[in-house]
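To start, I am sharing the structure in question, which I have written as structure tokens.
All protein chains but one are shown at their positions in the complex.
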């Protein structure tokens, strides 16, 4: 599906803002400052609370709309769909979970990929969708992100990945773990051809996603307040009974601990990315020819 | 001067063990455990206290005698001597300090360099001498260590440097600081030709020496109890009035903080070095041809 | 030697053997033939038990406190073994070890998770759960190996990377991620062997190899069966069901194409025979290392890349892709 189709559907289904639906469907309470917000206002403000700048979660297409130049996004690999190759069943069969998620969503899994321009600069883009099974990374997410990186290698376009994920998709067993390796190996290939990779971490980016492509950016950017962790607060509390201080694992904590280059307000992302890419990208016919070591 | 000359002089002058001379000249009190030691016993035990394993400082030639295979050491660059190019004078002219140190010593500055074998393996060796102006690094030390590294590049022999130094030689002003860069730049050249460099830190290794070649080993070894620091305990206390806990900046502290590969007893150094070099050195005609990146 | 829950039928026989032995000593009675008879039965029971292990039984074997640890295996497999320490930045993490040695005629850098065999050792080794500095030590040593063209062998045995505030502060996620990416680029062959527990990202952090081998009773999983049970099955006690569903045994992992070979363990598990286990691993590694003798570094990197590239089944245009052979 292209972003044009998405616009067409957007009005009708409003499926991507399910998370925000509260009885009445028009007013939203900001979980950070408690302000009551009119949903239309929130949406016209990039889903950022005008009072406290709390960044609400975005669906993949909402994200693309904010990030890419208008009409520039062309989706690829949209037909790739998950398969329950382990016939996994917990409280519900994996196959049923897939169907349920797909029917609620406009995409077949937790990532949308394609090409776009950002302030005129062509990029290869992958945007995760927390709304699809918690943005969990299984084989489809791994394959699509890997292909995005490979298109970066092929086209020399910078690669931008927006992470939003609870981690590995356990229903795919060891194969979900292997997607960490698969995407990271692809990033090694990208590094070898010296094409820039900018990682954008949005709320939340945890587990296998944070421990692979999301923290491997040449530049790591993070949205204000986003939770980014290897082990999430609940895991830490349950496993070692350690209670985390307020603000731990949030964007500003990451900045303080040297893990990200910048905390960037959602509205500033396109400008920040474009500025960085203008400097990072080797100008064609440029100076300083490198000779092999 | 060759090590043979040193043996000849050793008996007569005993100049290199001045530090240990206490009234009577025969008994030494171990500063670590308080044991009273017969000097001859101490010297026949590699200057290690038999009771508490305290490692007494060694002169450069004593060190070489312990490290290199007998008669294998061939000194080079022995005629290089410092010059007071700034006409520096503090409580005493630098020129006078040079003369005084040279007359007390068997060498012209704080490092002895040459080739040797260690358990049969040819190496390029540089050994510092704390007895010469506190092992301070001026242009001579920098030049001789740089040449040692360059001989490593030329001969493909591994490079072994034993540090023992209070830091930069202030009487040579900015030029003493530049020796940190000079030696480190040479180590970059060595790394490029993939010849191993083993750094051995003995008591003390501080300031400009620790912040250049001494901590840059492919393998960093340190003698038990040795003080290794950027800012020494006195500097820290005087500058920021912070009192250091017992054991801080000592060998075991360094190991705990991940700065050295091993704390190695002086008597174990040749065996440890030889074992490491047997694995590190690419066997001639060996496998895994590398292709350039 | 700790006996495992599923060994209960065996356990009674072993108890009886011990009783009879004590009796024969204290009372001076010759019970040799009785003992031999029970030992024979015990062997039969053991064979039977180990022929019908459930996944959760295997998990218990993989976690046996007497299972051979990385340092012990290093000393059994290598000559000129020298352990090396530290990440050169922050600390030396005792839950990951590494060092240089010769495996047969091959120079190797051996890296491994390190567990202890008793409480004191386990506390020192943090139960084999590394902090970021452990992964950074591993990276430093692997970079050293790569620089000097020394093949890398990694021994995987961890419940997982440590989940704690300090680990988060120092970038546990980044440390693991960086290893994945850097291991992908090394010009020397990397052989990884799961010797016990292959616990999620904490295992993978030293596991991006050209070849992955698993000991017969080792496991490899994206999450512990207990963790999976409590999250997905909403019941921590369903670890046995989760263990089965996750497909974590060596034969499952092999069927899925994630590992390249299974190394047989002595009857009753590796903890009964460290030397034999070391020999098995050593000869498997040597076989692998021999394979790469004439390979270019480009070919080595390409092989590793291709292995991971094809992992992960999905459907595209209604056609399944990358499907494991058992499907």
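Labels A, B and C are assigned to the chains in the order they are written; within every chain, residues are numbered from 1.
Heads up, the rule we're going with is that a contact is a pair of C-beta atoms (placed from the backbone, for glycine too) under 8 Å apart; a residue touches a chain by one contact, two chains touch by 3 or more.
This is a predicted model, so every value here is computed, not measured.
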{"item": "Partner chains on view for the chain not depicted", "value": "A, B, C"}
{"item": "Among B:66, B:236 or B:282, the residue in touch with the chain that has been omitted", "value": "B:236"}
{"item": "Chain not shown: contacting residue from B:122, B:173 or B:225", "value": "B:173"}
{"item": "Given A:30, A:64 or A:259, the one touching the chain that is not displayed", "value": "A:259"}
{"item": "Candidate in contact with the missing chain, chosen from B:187, B:200 or B:277", "value": "B:187"}
{"item": "Contact footprint on subunit B, counting only the chain that is left out", "value": "77, 79-83, 85-86, 88-91, 138-140, 142-143, 146, 168, 170-182, 184-189, 191-192, 207-208, 210-216, 228-231, 235-236, 239-240, 242, 244-245, 248-249, 253, 257-259"}
{"item": "Missing-partner contacts on subunit A, residue numbers", "value": "191, 194, 196, 215, 218-220, 255-262, 272, 275-276, 278-283, 286-291"}
{"item": "Positions on subunit C where the hidden chain makes contact", "value": "88-90, 132, 136, 170-171, 174-175, 178"}
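Keep in mind that, in the parts below, only the chains that are shown with their structure count from here on.
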{"item": "Most distant chain from subunit C, judged by the mean position of its C-alpha atoms", "value": "B"}
{"item": "Distance between chain centroids, defined by C-alpha means - subunit B, subunit C (Å)", "value": "42"}
{"item": "Length of the line joining the C-alpha centres of subunit A and subunit B, rounded to whole Å", "value": "52"}
